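Heads up: the structure comes next, in structure tokens.
The complex appears here minus one protein chain, its other protein chains still in place.
Let's turn to chain A:
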Amino acid sequence: MAETTHTEFTPDTAPDGEVTDLGDLDEKARLGAPAGAVDSSSAIDGFTEEGESLSSGDTGSEQLGLKKHSHGNAPVIPEASRGERRRSFDIADFPTLTGLEEDWRFTPLKRLRGLHTEALSASAPAVEVTGAGNVTVETVGRDDVRLGASATPEDRVSAAAWNAFGDATVITVPQETVADGEVMVSVRGTHAEASAQHILIDAKAFSKAVVVLDHQGSATLAQNVEIVVGDGAELTVVSVQEWDDDAVHVSSQQAKVGRDARYKHVVVSLGGDLVRLTPSSILTAPGAEVEMYGLYFADAGQHLEQRLLVDHAVPNCKSRVTYKGALQGADAHTVWVGDVLIRKAAEGTDTYETNRNLILTDGARSDSVPNLEIETGLIEGAGHASATGRFDDEHLFYLMARGIPEKAARRLVVRGFLTEVIQQIKVPALEERLSESVERELAAGNL
């Protein structure tokens, strides 16, 4: 492991002397120690792994045992629990960003092009919805009562977007309706002025649909995507970021998941100067299952960040998170933070999250921080894994020594690595397009 600093800790705000955390990875992150940061200069060959797997059987005393600790002099403002993060529609509730906040510490604020400081008053990228005929699509005003009913901003940019958007797009999959095709939501930006956008996807009880948000063009966009997965509904939301090189996109994608519902969220971030997604799944009733996938491929200079939250607030839900990233070129930077919160009431929870990164060239940096917070020992299982590998000259030599030409060798590695996530989309045309995009990325990197 490139960074093996282990920062053990005593939770200073644990209620009633109870420990709210297992493992130390989450603490490293919270305390701002250099957890999981791997850059190409320090990464070692192949994959480095860290992770742990917990189950109800071993969440006993040894897991809960407190250890004395010391930690680095991190400037980051710690947060007591992910569950206590401020939520508000009022931008004034979020102090002006300094970059020291736990949830902004990896984001280069200077490159947000004013999303965190400006009025976001320019026209938002055009939204066009095609596909399924039995799904309702509306453009509504800010005063529509459905907006903001299911998701509350969790950060300053999200709150700013909430206060600035003009019309909103509402996509409703009616109750017990199976969408008769994919719902393609094309979001096309045409300029770089800061703007705000709100999209609501409402999958009613026992409905079934796949909704693809396809972001392209040029934009400086603060966006809230509010997602409701009704009881027994089955919803897949795919958010594709294939922006032009100059785009800046900060998007909060919060889903409220109902009883026995199945929710799948897939992030594909390829294009844009800075893309920061905060997808979350709030499990609100028992029996729900959530899968969250992500694929990102950062080129020279790109910053691609994803911060996830799975909030297990109720019993007997299941979640799986799998994010994979590839990086190539000078100053390519990716960030993955996976917060999984198992609240006191969430007995019987079964969760596992994993993030893997592949560094293809020198000069790229990947940060990977899994955070698992567990407030009850009565769970099925909880685990996380984070691994960052580096493709270097020795790997290349090995493959070429078996007759595989250089370009094919690199493609083989990257394709093999990323395919797992692309296959999750299950929209053949889109899968094909994204595979081609990945190939183009490789070609563009002169690999």
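In the analysis below, a residue touches a chain if its C-beta (ideal position, glycine included) is under 8 Å from a C-beta of that chain, and two chains touch if they have at least 3 such contacts; residues count from 1.
The rule is short, and it goes like this: contacts and distances are computed from a predicted model.
K.L.:
According to its UniProt entry, is the unseen chain "Fe-S cluster assembly ATPase SufC", "Succinate dehydrogenase flavoprotein subunit", "Sarcosine oxidase subunit gamma" or "Cobalamin B12-binding domain protein"?
P.N.:
"Fe-S cluster assembly ATPase SufC"
K.L.:
So which of A:V187, A:V240 or A:V413 would be touching the chain we can't see?
P.N.:
Selected residue, touching the omitted chain: A:V413.
K.L.:
Can you list where chain A touches the absent chain?
P.N.:
Answer for chain A: residues 45-47, 358, 389-391, 393-395, 397-406, 408-409, 412-414, 416-417 touch the chain left out.
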